[in-house]
Every structure is written in structure tokens, then in C-alpha cells.
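Of the protein chains in this complex, one is absent; all others appear in place.
Right after this comes subunit A.
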Amino acid sequence: EFRRFSLERSKPGKFEEFYGLLQHVHKIPNVDVLVGYTDIHGDLLPINNDDNYHKAVSTANPLLRIFIQRKEDADYSAFGTDTMTRKKNVLSNVLRPDNHKKKPHIVISMPQDFRPVSSIIDVDILPETHRRVRLYKYGTDKPLGFYIRDGSSVRVTPHGLEKVPGIFISRLVPGGLAQSTGLLAVNDEVLEVNGIEVSGKSLDQVTDMMIANSRNLIITVRPANQRNNVVRNSRTSGSSGQSTESSLPSSTPNMLGNLQGEEESDEEDIIIEDSGEPQQIPKAAPTSESIESLSQIELLHESTQNGFLPSSEMNLNHSAGSISMEYEVPEPGRKSLEEDGTIITL
């Protein structure tokens, strides 16, 4: 069964309250449940603390799909990256755990303090030799923990092979965010920082760009080790049921993709008024004056997204005071989830 209700986007409240609300809406006050949601990449991710709850609310677009399952018959393996896209039948797995008996899962435990620390994004629009990694610095005390250096790489140009200067990862700090993700390695060549190509820029410029984006750093690299590349699912098997995607111009390297996804998360400047409590600085409601700036952002997308139609809705949501949430308990065979890794949100 599914329910649909609305929540105020700007004041999502605490996870506890939300959990209570879910139990209330479903009239299951004493049943322990696992709560999950699908993020914009179609991943089924858990909601079990304030952080990922707020994150979930902020990704509502405008709908947020929430899944709940009883804790006792939960399938933990359903969670994680690409769960909703790679697995053909996530939903049936969730609903019918007995399907899984052929391949018993070792359940260690559900991570209690779940937070994303990194992700590979835009797999579908980048060449297979490239990898776009997002490092989520906010909310963790871990240092980003890597160094970059100058170097040279070989490129295929109209004049044959040419050596061109490039920027490379020179060192990973043990225990740092970069190392812990396992997505970046020494000698990976850095191609873009938050969607901006680094070619022609000096080491210091690239350093400054990375530091300026450090709260939401998205690095596109050409991994030194090309054997572990993510193989694009639409090519390897038809299992994803997303054959429609193959029509996408998937080899364009400079796609913006999801680069703007978490744009605002790093903008939480803090104000202390009259020596009171620190508060986050809100965004001013757009007035006629700021329309120009808004249109500028849109135009930026228009020029960079290579044929994807911008959703006009998104910009409106940008400042909407509340969001509505779609809430459903999936039914077998229902192909409910749309997956489009190329959606741009503000």
C-alpha cells in the first residue's frame, strides 16, 4: 500500500519525528521498520538519522519516494549504490525475501550512522575510461586527504600522439576521505573539478578550485588503473530494463551531469545575531532584482547540458517553501522508479 503526504521542505524536523509520523500514517505504532528512499540516481538509501533524513528531504524533486520494511524481514543488501538501477528486481527482493534464499546474504549489521561519503556519478554520460567522483566533506571530520602534482599525459590529437601537461593525484593521506572511498588513487589524472576542465590551468589554480569546492568536491579523473572501471550497465546486460538510455549521447566527456546536485549544501553560512545562537543564513526569496541571476544559472545549464531538456519545474522548486512527498509501499512488478542520472537540480 502507499500513502502520500506533504512535508515542509525548509523545516523537515528531526528524524525521530519523521519516524513517528510514518508509524502514525501507517498505523503501525509499535512495529520496528527500516526506512529507505530513492535518491536521484535511483539508489535505495536508508534513512536512520537526522543527516540522511535531511539529505533525503533536500533531494525531493519534488516527490520523495520512501520505502519502509519491517526490521525483522529486512533485506540489507537492497541498500546501497545503484541498488535500484542495477538490480533488475529490487522491489521484488524487498518484498519477497524468500527469493534470496539461493544466495544467502551475510548480514553484518545495518550501519547506524549512515551517511554518504563518496559516490561515482554520471557513469552513463562519461566515457568508460573516466570516473567522476563526488566526495562529501560536510558532516565528517575526516580530512579530504590527498595531494596533487603536475605531470604529463599522452593524448590523441589530430597530429597524432602528443604529450600534454596534466594534473595528477600524487598522494593519498592514510585515513583521509579520498583514501577511504577507494575511488581515487595515486597517479589518477584529474580532468575536471566540479565540471570545469583543468586543462590549461596551473597546479595552483587547480588547488584553489578544489579547495573552493572542498565542501562538495566533484573530481573527474582518468584512473591510472583502468581495469576497475565501472562497466556501463546499459551495454553489458539488458538486465536493467533501461534500454532507453542507450540512446543517450553517452560518450560526451564534458557533460555536467549531476555536478550541481548538492550545490546549496556548501552554502550554509552562519549568522549570530546579537550574540545569540548561531543560525544558518537563509536564502532570500527571489525578488524581481535577482531574476537576472537566476536566469544566468539556467542559461549556464542550457549551454552545457548537451541536449537534455531542462525541467522548468526544477527552478520553481528552488525557492518553494514546502515539498510534497510521495510515499509508497511498492507492489511486485510495478516499475515505478524513473532513473535518470542526468537530471540537473539546483
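To be clear about the criterion, a residue touches a chain if its C-beta (ideal position, glycine included) is under 8 Å from a C-beta of that chain, and two chains touch if they have at least 3 such contacts; residues count from 1.
Following the convention adopted for this analysis, contacts and distances are computed from a predicted model.
**Q** When one chain of this assembly is omitted, its UniProt record names it as which of these: "Proteasome subunit beta", "Acyl carrier protein", "Autophagy protein 5" or "LLGL scribble cell polarity complex component 2"?
**A** "LLGL scribble cell polarity complex component 2"
**Q** May I ask you to list the residues on subunit A that touch the chain which is not drawn?
**A** 137, 143-150, 170-171, 193-194, 196, 201-215, 217, 266-275, 278, 281-284, 289-296, 298-299, 302-303
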